[in-house]
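Input: one structure, supplied below.
Every protein chain except one is present and positioned as in the full complex.
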Amino acid sequence: MAERSVLLSVQDLKKTYVSATGPVEAIGSITFDVRPGELVCIVGPSGCGKTTLLKCLSGLLAPTAGSVTLDGAPVTEPPRTMAVVFQEYGRSLYPWLTVRDNVALPLRARGVPRAERTTAVERALEEVGLSQVLHKYPWQLSGGMQQRVAIARAVAYQPEILVMDEPFAAVDAQTRADLEDLVRRVWQDLGVTVLFVTHDIDESVYLGERVLVLSSSPTFVQEDLAIDLPAQRDQLSTRALPRFTELRTHVYEQIQRAKRAETAPTP
Amino acid sequence: MAERSVLLSVQDLKKTYVSATGPVEAIGSITFDVRPGELVCIVGPSGCGKTTLLKCLSGLLAPTAGSVTLDGAPVTEPPRTMAVVFQEYGRSLYPWLTVRDNVALPLRARGVPRAERTTAVERALEEVGLSQVLHKYPWQLSGGMQQRVAIARAVAYQPEILVMDEPFAAVDAQTRADLEDLVRRVWQDLGVTVLFVTHDIDESVYLGERVLVLSSSPTFVQEDLAIDLPAQRDQLSTRALPRFTELRTHVYEQIQRAKRAETAPTP
Amino acid sequence: MSGATIRRAAASFAFAVGLPVLIVLGWALATRDTVNLYLPSPARVAQAFVDTWLDPETITGDVLPSLARFGIGVLASIAIGIVAGTVIGSTPWLRALLEPMLEFFRAIPPVVLVPVLMLVLGIGDSMKLAVIISGSVWPVLLNTVEGVRAMDPVLADTSRSYRIRGPLAYRYFILPAASPQIMAGVRLSLAIGLILMVISEMFSSSSGLGFQIVYFQRQYMIAEMWSGTLLLGLVGVVVAAIFTVVERRVLHWYHGSREVARG
Amino acid sequence: SSDAETEPDAPDTPDTTETDAADQADADPVAITIGALSISETAPLWAAVDAGVFAEHGLDVTVQPIQGGAQAMPALVNGDVDFSVGQPFGALRASLQGLDVKIIANYASSYAEGDDINAVVAPAGSDIASPADLAGKRVAVNSLGAAGDLTISAAVEADGGDPSTIEFVEVAFPDAKAQLEAGNIDAAWVPEPFVSMIVGAGGSVVVYPYQAVLPGLPTLVIQATGSTVADDPELVAKVREAFAAAFAWAAENDDAVRQALVDNLNLPAEAAAGLPLPTFTTDLDRDLIQGLADLAVEHGYFDSAPDLAQVIAE
Partner (left out) sequence: MTAVPAAATAGTAVPAPGRPAGRPPRTRSRRRRKALLGFLGVLGFGATWELFARSGVVKQEYLPTFTTTVGRLVTELGTTKLWSVVGDTVLTWAIGLALSVSAALVLGTVIGLVPFLRRATHTTVEFLRPIPSVAIIPLAVLLAGLSREAALIVVVYAPFWQVLIQVMYGIADVDTVAQDTARSFGLGRWHRLRHLVLPTALPYVITGFRLAASIALVLTITAELVIGNPGIGLQINLYRSAPDAPGLYALVLVTGLLGLLVNLGTRAIERRVLHWHPSVRREGPQ
């Protein structure tokens, strides 16, 4: 793997929403690079523009200024090698399709043959612990189950870049731990590049090889922290490492700083 | 406060969803009582029926069997003294109303005079850190901000019972800590009874006076744990108490047991 | 179980006929001692109905051909409306280009266009079909356009990011997403199609259900005319029943999510 | 009385019934509404009302445009119009269906000889030359089951053709010319001015069906409800008289009649000037009406013969 080369490059990205009540500067200016095969966690205060950033990265929203390049080419539409898990999992599943069809649809769109598709779908659903609900509709599932379906869909798609927006918000602690390990496994086994937004600091440190801390709006990258924990991680032992505690405290303090900046009076 | 009397009583509650693909037994049988002024946290594996339970409690869903009584009277429709924060915050805000109007609407419906309403709404929004977005529409906010609007709406309503379904799922760690303290403060200052569903074990122990651990489906109450931590809690010192760690480990083990029961083969 | 089923069937039957029975009773009372030829009694209309419409020759010569034209016309309208509606609804520039024209045509009474249509299409079935289609496409078309426009933004983003496009997107995303609104449009189109079936038979015709109604009206056979109207209404009820079955299937997910949620 | 106009104002002349009536009329004109189709035949009525002929008879007339016989009947029944001008066939049919309607006078009649005011016409190049040639052809009339197809059938039969093979279709008069040219129909029954227009464009008259079957057949009659006839015979008589006066006046004032065509029908002045009009008279020929009724029974248009004593009030 060409460790040095750049896969995704964000340069001076700026996004201002135009609305009747006046423009809202969601992202001030963000610059960072992601190398192929990296696992980057993004943390930042609520409303700082994480979702907005992901939407710009994935070609769903045109930035106001700056550029996003993937493999050297500017991103203008959703790239074919990227899968996104949306924060609003409930609304990103098709209510008229069963769980299985929801997961299978992107594969169909990519022209994956039927047999292969079935295997991929079933394996992905098994990974998230949902092999029992194949034939149910999303609205027959609990919130956490829906979220896992959305994750399974992204995993089954076998993307080169996996973008996830607070994907574990609605699942219980145990499932969450399992899913975290799933993400690390997928990342290691398939060599995908992962961008992972979370508001759980421990999670960002446990998962990431690198943590980007965003400031509050108008957003910039407050800190770009390399996580020098061993590659083989384990829910119990890794979280018990003194270095883990150091890192999480560091991130925590950064976010505190970001928040304080927010609460400081702004013109 | 009459510590001994019962405010809310759930007796042998059972809920089976009837759907085209066959019946789904969401809740097997749940029995518990809540005394006035208690703060009860409910935890359980994803999909175990927490949301279903809250819906039955709040009179939104008719139980298949068993009963829910509030102040001695059976609950058949939403009681006027109860406020609910829904797990699907995005869909529980009205997109055609501004943030302020969303929060104000229940007060208006209750006939609160205009001036009083304005004060209550503004204070509640300030409490959740959203005084800046009064005139925005929900869809102009980030996920976490929307969730906080939903919380503000419930707080401004000044209910006697506050029911919250994973209310902090989408907010960042710092905001979450602030909101946790807000809930404790509201609970202590106004003497409301709180039912709080979460999947964060630490949160349940930090917040609750009592934690109900639910088993996986078909659900029963696996454990009813009193939290004997001091009433005055603090994010740093309380979480550092050895008793806190004991309690959270206990709950964690209980949930593990619940999960194991789930993965065991079922007929 | 079966007892409950029977009870439920009885209840829905009672609901289906309850109000109509009341209306007929009221009608009978109101016409009991008037002799106004234009408001015949229900008994008189029923008699006319039996005499006029249960005649096999009328059924094969007038009723069935009309219904066939109605069926073809409405199906064509639905097809055109959905196809054009999805394309227009999902292509903003096309919508901007065509909207004024569509609004223009919608406002023009078919009656006025008939002479020209007749010149181009002759005076056979194709002209009548054109009249039916010219009126009943609009509800489907408009509702499809609106349904496609109103798509849930998160769902739209999901589809875009997974690059679900082309026929697959129409089949699995755009059409299902718009389907509740499309079905509302179809339901309106059915009734308009029936009305236009009558109107189309007012021109250059010599047979058909609609022709007969207008003919009876001109012949002052008022009870017969009302009996034809009654038949139209009955056709409407049957068509609506068929539609309900189809809608239940197409929108099962939509109704499912609602019903279960209500316990 | 048609000379009322020329009489000088003579309030002090001794009582005569005539001036008395005129006085009463001046003091208290009776308001009536007459329903009439918006066709050229209505021109004398419009013109005479404008010229005050009806006012002299103590009638304050409003002419209510009517779009078809079917609309006239409910309007008569509910009193929205007091009198209406319509086809005799419609009155017979309505009466047969039990509607309380009566013919009180003739209005317009076709010509017993010469060029009639309605005709079956064929387009240029058609091989239809005689009524019998219409057999097996597609023939347009404005409304089925009325005097048009009835008299055509009778004319074809009289000419040795089989009327049952004719396919009658409904085409509105104004559309007939275009449909003939488009080849959608083989022949069409139309009134003036369409006869002249089609003939002018190279078409030919196949037959004048009224003339061929019942020469001089009334095309329009004046109708009222039976209760009007029974309750207010003076009014009916007065209306009849006024119409007679109006027709007499119209015969003298052709220019005014032609102007009414221009004003009310938007006809170009030249077209209005040359437009053939029927004979206007209030004298009803009972025999022709009887003939029409018999023909309708014979061809199965009526189940039974209407009782003319019931239908005609004279």
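Miscellaneous remarks
Per-chain numbering from 1; labels A, B, C and D assigned in written order.
The rule we apply is simple: contacts are C-beta pairs under 8 Å (C-beta built on N, C-alpha and C of every residue); 3 or more make two chains touch, one makes a residue touch a chain.
Keep in mind the model is a prediction, meaning the values are calculated, not measured.
Note on the undisplayed chain: of the listed residues B:Arg108, B:Arg123, B:Arg185 or B:Arg243, the one touching it is B:Arg108. Mapped onto chain D, the interface with the missing chain covers residues 35, 38-39, 64-68, 70-71, 73-75, 77-78, 80-81, 172-175, 177-178, 181, 265-268.
Although one chain is not displayed, its contacts with chain B can still be listed: residues 55, 58-60, 77-80, 82-84, 86, 88-97, 105-106, 108-110, 137-143, 146, 153, 157.
For chain C, the list of residues touching the undisplayed chain reads 12, 15-20, 23, 36, 38-39, 92-93, 96-101, 103-113, 115-116, 119-120, 135, 138-139, 142-143, 146-147, 149-157, 176-181, 183-184, 187-188, 190-192, 194-195, 198-199, 202, 210, 213-214, 217, 222, 225, 228-229, 232-237, 239-241, 253-254, 257-258, 260-262.
Heads up, the rule we're going with is that only the chains that are shown with their structure count from here on.
Chain centroids computed from C-alpha atoms place C closest to the centre of all protein C-alpha atoms shown.
For this pair, chain A with chain C, the centres built from the Cα atoms lie 48 Å apart. Note: centroid distance chain B to chain D, computed from Cα atoms, is 84 Å. Computed centre separation for the pair chain A/chain B is 27 angstrom, with centres defined by C-alpha atoms. Within chain B, contacts with two or more other chains are made by residues 17, 19. Of all residues in chain A, only 17, 19, 21, 24, 43-51, 87-88, 90-91, 129, 135-136, 140-145, 148, 166, 169-176, 199-201, 252, 255-256, 259, 263 touch chain B in the complex they form.
Taken together, the chain C residues at the contact with chain D in this complex read 36-38, 115, 118-119, 122-123, 202-206, 211, 215, 217-222.
Taken in their complex, chain C has these residues touching chain A: 152, 154-155, 157-158, 160-165, 168-169, 172-173, 176, 179, 253-254, 256-257, 260-261.
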